[in-house]
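One protein chain is absent from this view; the other protein chains keep their places.
What follows is chain A.
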Amino acid sequence: MAIGESVKRVDAAAKVTGRTRFASDNTMPGMRVAHYLRSPIAHGYVKSIDTSKVEELIGVDAVFTFEDVPTVRFATAGHAYNLEAAKRDVEDRLLLTRHVRYHGDEIAVVVAEDDLIAKQALSLIEVEYEEYPPILTPEDAMAADAMELHPDTQNSALPSSCLPKNVIGSHEYSNGDAADGIANADVSLEGTYQTQFQHHCHMETVVSWAYMDDTDHIVIESSTQIPHICRRIVAQALEMPIGRVRIIKPPIGGGFGNKQDVLVEPMVGFLASKLGGLPVRLELTREECISGTRVRHPFKVKVRAGADRDGTLKGLEIDVTSNTGAYASHGHSIASAAGSKIAPLYPRTPIHYKARTHYTTLPAAGAMRAYGAPQATFALDGMMEELAREIEMDPVDFRLKNGAVAGDPHPISGKPIVSAGVIECLKKGREIFNWDEKRKEYAEQDGPIRRGVGVACFSYGSNTWPVAVEISGCRMILNQDGSVNVQTGACEIGQGSDTVITQIAAEYLGIPEAKVKVLQTLDTDSTPYDPGAFASRQTYVFAHAVRQAAEQLREKIIAHASLMTEVPEEKLGLDGDICGPDGMRLSLEELAYDAYYNKFRGGQLTSEVSHKVQSNAYSYGCTFVEIEVDIPMCKVEIKNILNVHDSGRILNPQAATGQVHGGAAMGIAYAMSEELLFDPVTGKIRNNNLLDYKMPTCSDVPEIDAAYVETDETTSACGHKSIGEPPLITPAPAIRNAIWHATGVKVDRLPMGPKELFVHFREAGLLGLSMEKVGARDNVCD
């Protein structure tokens, strides 16, 4: 069958014709809408709130404030539950808050017949705030006079007494003696790299709606990546048994990690239960999504590294300061995961990684595609470029010398890395890209328009093991017509998992893809348990369960065929039909009818598997980029960009390339233009809209080339590794390195848009005008 082929997405026609029904397309008679009242200040306390005028407004069903919500604090991060209390996410959220911790914090909520009435109602709520000074940087957060942002939070991992003020988590690891390696290296360098707040900009905004069913269960339909996790957290937040909560996930219009968080689901559940089961929808505006859901953590990364002149990387010291904003969400997990995701890239080099994550009064940072790796890799491969220059070695050669090879021990686990194709990726990319020629051609340039090339490498995991449980489930049912329904807990969020499930099921059942139907809507009352779509885990983890379930069902089919034909099982096969000796054929339809309706034998043929994976696999790759810089215009144009990936065996080349295109485009956006800005004095958000938040348009993103090096990952059910997040990681450092190559100007802070390049180019004397110097940018995302 067709593992390894570009099977068309199972939902392609519905998506491109607009037939797909998303959460907000589904409605119920009498459905109400809810809207949040959000704080107009970044930090403060509600002295008084008066909702009496709202209660008189016709069309308003209810208004709730922070005084009306449960007092159980909950964590929102979409991680599977951890039996070890110390490893759980920080529980610091209530449904509504009196202590305002960022501009847009949720103070009250109104339920009304329609959006206009709800908005009018919001304008009638009178709030008096006591304003506190905003806390915008980790330095601010640690200052002696800074307020404690979460004094009441139970941080089970580290009692607050053990951590400095407003620090949510810290950790370090080391492998070998990095300091000694650096001290004894021919050259050693230090650098500081900074990254910005980025938002996911999924096309479908955040939306959930809820009602209570006939058995008093709270049913929530939501655009989420994590239905089963969501169910547990909603139950916790609403103080209900898990079994009373049902989450339904229809097709979703993108999540990119923002929906790997519980967002508005607990609130709609709360409202539906408070209003006697009335259906209530909460759909955030684009503005609310950008600053009121989650963003990518800004990092400040100090790197110290040493190398010998022969190109041996001798030691890496990486010190990360991460800003999680107002609420924990994924909190320190991001800085922690960043350290483990980059670890297998240069595994023979002693490394010392440490990180600390701080609360501030800015939007809450959570999961975003590639989960800390883009920040850490911008620093790491930025430093690699500096070392290569210092020892006068070609940047590709320097990475070839130090990149992982299969069998290298993983710096954290100590176990050998099973497959590692970064060397082959670099070699393949160098050739396709004509790296050596371009590198030479652009070595000496002057004039206003110059070209340059850059490269950067990454490593990444294929799930969350060994930090969290890795589990997936699959159930298969043979239908009367010989088709097979497949239910999994795997969450299709646009990445194409339903298509790959179809391919794997078809392959191991021995039937055509057209006979496989993957149930698209997840429902925690009926779909098998799987934590959801994140960590690029989905295919790596579900493939085991799907393959096993397919093999089990195939055995049952063969067994029933044997009953029907009296041919021994070992002489029967499945190649679309049952096939046996002497050209015997039995259609699956005929077999299924017999299994269902024969009065004396058979039954509904099904299989069910819940499988825990206890391994991880590291995918690798690199970006090669060629740019043209128009110096007076302060603009960079990408002329060529190539991502080369080792994601093990590629199960569906077209789907994989779709991931590369989307991921690299987000990486280019991260490099060139996207940044959530705030006022440096008040902490108010400036650009939570798509006019001023510079998400690139199709005319800003170049053609993106993808190539693969297919290694065989033996821990994986089909030889594959992750591809969902990795493509995003390396465009930014590669572009940064290319700008340096083209202009001689080194940029150590993202994004690298015209406003930022103007400052750098002027400082470097490239703009040729005797202009007065101005201060650095005011929006420092420390």
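Operating definition for what follows: contacts are C-beta pairs under 8 Å (C-beta built on N, C-alpha and C of every residue); 3 or more make two chains touch, one makes a residue touch a chain; residues count from 1.
Just so we're on the same page, contacts and distances are computed from a predicted model.
S.K.: Just go with whichever of "Xanthine dehydrogenase FAD-binding subunit XdhB", "MbtH protein", "LytTR family two component transcriptional regulator" or "Phosphonate transport system permease protein" UniProt uses as the name of the absent chain.
M.R.: Going by its UniProt entry, the chain not pictured is "Xanthine dehydrogenase FAD-binding subunit XdhB".
S.K.: Which listed residue (A:Leu677, A:Ile704 or A:Leu750) would be found touching the missing chain in the intact complex?
M.R.: Of the candidates A:Leu677, A:Ile704 or A:Leu750, A:Leu677 is in touch with the missing chain.
S.K.: Can you work out which residue in A:Lys15, A:Lys119, A:Lys415 or A:Lys612 touches the chain that's missing from view?
M.R.: Looking across A:Lys15, A:Lys119, A:Lys415 or A:Lys612, the contact with the absent chain belongs to A:Lys119.
S.K.: Touching the absent chain in the whole complex: find that residue among A:Gly243, A:Gly407 or A:Pro632.
M.R.: Checking the options A:Gly243, A:Gly407 or A:Pro632, the one contacting the hidden chain is A:Pro632.
S.K.: Please identify which residue in A:Lys47, A:Arg309, A:Lys415 or A:Lys755 touches the non-displayed chain.
M.R.: Checking the options A:Lys47, A:Arg309, A:Lys415 or A:Lys755, the one contacting the hidden chain is A:Lys755.
S.K.: Can you list, in ascending order, the chain A residues touching the missing chain?
M.R.: 114-116, 119, 632-634, 673, 677, 679, 686, 690-692, 694, 696-697, 699-700, 753-755, 758, 762, 767, 769, 771-772, 774, 778-779
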